[in-house]
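Sending over a structure as structure tokens; questions will come in a sec.
Not every chain of the complex is shown here; the ones you see sit where they belong.
As written, the chain order gives the labels A and B, with residue 1 at the start of each chain.
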Amino acid sequence: MTDRIAATARATASPGTEIVALEPLWGPSSVESYYDGFIAAAAMLDRVATLVSHDLDALVLAGFGEVGREALREQLHVPVVDIAEAAALVAQLLAPRYGVVTCLPRQVGLIRDNLRLAGLLERCASIRALGVDVLDSGADEDATVARFLEEAAHAVADGAEALCLGSAGFTGMATRLSEALGMPVVDGVAAAVTLAESCHRMGLRTSKLTTWSDPIPKERKGWPVSAPEHSGGA
Amino acid sequence: MTDRIAATARATASPGTEIVALEPLWGPSSVESYYDGFIAAAAMLDRVATLVSHDLDALVLAGFGEVGREALREQLHVPVVDIAEAAALVAQLLAPRYGVVTCLPRQVGLIRDNLRLAGLLERCASIRALGVDVLDSGADEDATVARFLEEAAHAVADGAEALCLGSAGFTGMATRLSEALGMPVVDGVAAAVTLAESCHRMGLRTSKLTTWSDPIPKERKGWPVSAPEHSGGA
């Protein structure tokens, strides 16, 4: 799945932008619950803390309904863009109300929380689930597209006039779905890459004023997990 | 002011993007009220309706707190990005809550309405005004910057951790203000240009599903205003 995400990112990026696909060194193979999400969040923080070189210009979080966004904004100075937030933001430019179609019913609440904290829930008309798990959703694109079209019809009935791909596993299917549906379908990976570039091109970085300022140095026993021998830390 | 807006747009645009600065053919010299805004909105619709060639890839509305955004989305198929919505959207990526500093106290309500309709009010902590009118604000940059810094302090006390330039007349001052304040300051013109490019790069256009579908052909007496001899219309 990481390869497909990287492929979308590279296909969208401007000339001159280099995409580096990072995976956490430990944790779940996919995120389909808060449980997976909170483990993955720590594993991402760990991954970033143990990077030998930090010369990133921006970080994209490629899990839809990801948690940990705010912590990474504290950990880094460069912009951190979450694909759920990015997809919703772009969808709002294209339609009065948008919907999200995700994999499993249990992810609906997780995505609602993500969008509520992002302040983007008001124009969200619908969050629907295929009933297919994340890894399977990427494996059989035709089946996924067919189920997606069914749920998209429900989302449209709920008032959505643009849709977001509600799983990183759907990446690369937006054009096909958009053509089949006759409405904009936003791929969060692509959206996040362009927004990260936007911030970088404008020279804008995360505010360090108060809430997301650098973590205070303190004892953090056994952290980072994957490289305890490094003096590391934030 | 149009020249300064175009300069910002060109400075931000990707290589290969051509910026065409259009002005309405009639209406107010600046927008500082709903009255000016509604006249300007019609004048913008008129300007677009009478364009000889429509080969735009996206349209940026360069008035902060502009009205008419939704009508232009109906009139065109390409993405329409409003600088107030764009600035707020980018600010939300960089700080938990943002503020807006604009020219006149009467614009505060106008901007609040714009952001409320855009679904971006929840994370807006403050909207403040300099008490200087739009055209003057661009004329004396030092005075504008000095007053801006004073109001920025109030916005920060209200909870803002990033700021938006709340007038197109402030364009070009973001870096200077950001350095003086030690926090991100977003120029809506720049933000809108990058978002318009993002949509274009992803092949995304305005949803024509229901609300923003093409205006229904009908009698529109004396319209477009500036070119009644054209058969025109939407």
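Criterion: a contact is a pair of C-beta atoms (placed from the backbone, for glycine too) under 8 Å apart; a residue touches a chain by one contact, two chains touch by 3 or more.
As the structure is a computational prediction, the values presented were derived from the model and not from experiment.
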- Tell me, please, the full copy count of this complex, given that what is shown in place amounts to 2 chains. 6
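Methods note: only the chains that are shown with their structure count from here on.
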- Query: Taking each chain's centre as its mean C-alpha position, how far apart are subunit A and subunit B in Å?
  - Reply: 27
- Query: Can you list the residues on subunit B that touch subunit A in the complex?
  - Reply: 12, 14-15, 70, 79-81, 85, 89-90, 92-96, 118-120, 122-123, 156, 161-162, 174-175, 178, 182-184, 186-187, 190-191, 194-195, 197-199, 201-212
